[in-house]
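Partial complex: the chains shown occupy the same locations as in the complete assembly.
Letters A and B name the chains as they come in the text, with residue numbers starting at 1 for each one.
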Amino acid sequence: NRKNEAKYKYVPQVEISENEPRNEEWGKNYPAEYQSFLQTAETDFASQQGGSAMRDVLHEDSRLVVLFAGYGFAKDYNQGRGHQYAIEDLRNSLRTGGPKGKGDGPMPATCWTCKSPDVPRLMNENGIAEFYSGKWADKGAEVVNPIGCADCHDSKTMKLTISRPALVEAFEEMGKDINQATHQEMRSLVCAQCHVEYYFDKKLPGKEGVPYLKFPWKNGMSVEAMEKYYDDIEFKDWTHKLSRTPMLKAQHPGYETYLTGVHADRGVSCADCHMPYKSEGGQKFTDHHIQSPLNNVANACQVCHREDADKLKQNVYERQRKASENRLKLEDFIVKAHIEAKKAWDLGATEEQMKDILMDIRHAQWRWDYSAAAHGASFHSPVETARVMGSAFTVIQEGRLKLARLLAELGHNEPVEMPDISTKEKAQEYIGLDVEKMKQDKEAFKQNLVPQWLEEAKAREAGYDTKKVSMNK
Amino acid sequence: MNLKKNILPDKKSRWRTVAVFLIAVITGLGLFMAKEAEVVSYMSDNPLACVNCHVMTPVYNSWMHSSHREWANCNDCHVPHNNVFNKYYFKAKDGLFHASVFTLRAEPEVMFMREESQEVVQNNCIRCHVQQVTQTKYDGWIEDHAKNRTERKCWSCHQEVPHGTVHGISTIKNNIAPIPTDTEETVIPDWLEKQIEDK
């Protein structure tokens, strides 16, 4: 029928098999999308607080080193950049350490989940829980293609599709069926596979010990609902090195916070701003150069807003400035709370005396992180972001007052002396990180293991190629 | 009988066979057209109704990416809204016209709205934006609006509303759009569905 004829007006160059992980294969059929997709490798745009340039978050704000003391994020934390770098940045991050081979290293295999279209392939081949099992290094040779087509598209119909089980399962837990999603919702849900808060559940019945990827949405997606979720299951991501608080890390609740903003309310999807239509040679297509919309205001914003590009940028910057003004103050308070708690322990405080205080610190930092970790939230939803920060201010005030009284009781009735944490280096030294050592391990890993991975992968993919040609009659 | 006589030539005439054949063809063609065009869905306000024709995919996709997607569907602009009768009359007339052109494969590379359609659309712009374009208090805000709006088509200025500034059947790279005949309703691929069940 003619409709289909038209639909495939482009001449397919290759037949793309299910879960094809190699983006360049898809690119043969969809060169415009592929070319724009490759542009996520660009790193030349920096906005006030975002952009594709490499930005060392710990360098820009060394308080975070203290906030994350005892956890990976104190070692190394950069702002996300283009999807092309997902694999490279994961390998380079000091958080993943310097594994020497299979079974080694600090991170589980689950860390690969949001970085590559090899993931759905592996899950299909071996099973979901099997994919999540084992160490990160175990699957280094398997996961090599950066985020790409198979993460979001069905290879037959090119329809948007959900390739990650965590999102499907999270919907089920909320009693919703993701298959009911409209086309417009799908234009955000493909992003919600990754740009969301998550945790690793090691107690899943039948899969005990496997760090199973889960989104804590059962009670809702608000900061309070997720907090309750974690409190109820007594979950913690790590124990804070200074204050000994059972901490939570809010990773990047981008989708959750976006939903509370006015754009979501009006039906504007992630793709509308981050993947607007683009015209090239008189032809329009979806710009797959996913990036800060501020590098592309004309297509990203001016479709709907007739304002000057400069004014629109200023709108964004103003909201970000207002959010970070309070965010920084909040961080100061939470940093102080950790150090004051340490002082209290040092002066002999008991578990009993510290219990409530530690819960306040846990909740305050969780709320701060929820408002901060998704770097877009201060624009995506400025009012909710501010509300959440307000609630963090409340909790940390209570906590620090208790601390002040406890310290006075322990004989220290004056402000606790603060260490010099004015730079990333000083802060890392203060919390006792041996960064040089970590860097050396990382170098060794990159010299020895990574090349092996790449070779193995090359050999494997060479195999696909043949398969491919045969399919392409 | 009389009517039949008027339509069908004399029994003996050799035109008779031809005519019968032609009628059969026309009816068949009509049904075929109706099927091809998903006539029933054409009665609805769902924009998908329009994408039944691939030639409508470019306009669908440009609308999909426009500021108006959330507020105005095709019929909000392209069909009269002054009364219900007019709405369906216009739709039917228009639909048959489109369907015929489509079936004859006579669609031009670059389409233009006919004069009648333009009037309909212009009225619809005004229908929604009446306050913005008629209140004198916006005279200062939107310079010259009052004068220009009466003498020109809205889209002579608002060129990108809602189909963008580039028009034509080939203006969309890949003619991919959700189509009403698409029966696949799940967004989870089979393999994943199975894996989740197995788990």
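Basically, contacts are C-beta pairs under 8 Å (C-beta built on N, C-alpha and C of every residue); 3 or more make two chains touch, one makes a residue touch a chain.
None of the values given here were measured: they were computed from a predicted structure.
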item	value
Labelled copy-number formula for the complete complex in this structure file	A x2, B x1
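Here is the rule we use: only the chains that are shown with their structure count from here on.
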item	value
Centroid spacing, where centroids are CA-atom means, of chain A and chain B in whole angstrom	42
Residues of chain B touching chain A in the complex	36, 52-55, 57-58, 61-62, 65-67, 69-70, 160, 164, 166, 168, 170-176, 178-179, 181-182, 184-189, 191-192, 195-196, 198-199
Residues of chain A defined as touching chain B within the complex	1-3, 5-7, 9-10, 18-19, 30, 32-33, 120, 123-124, 127-129, 154, 157-163, 165, 168-169, 178-179, 181, 183-184, 186, 189, 266-268, 272, 276-277, 279, 282-285, 303-304
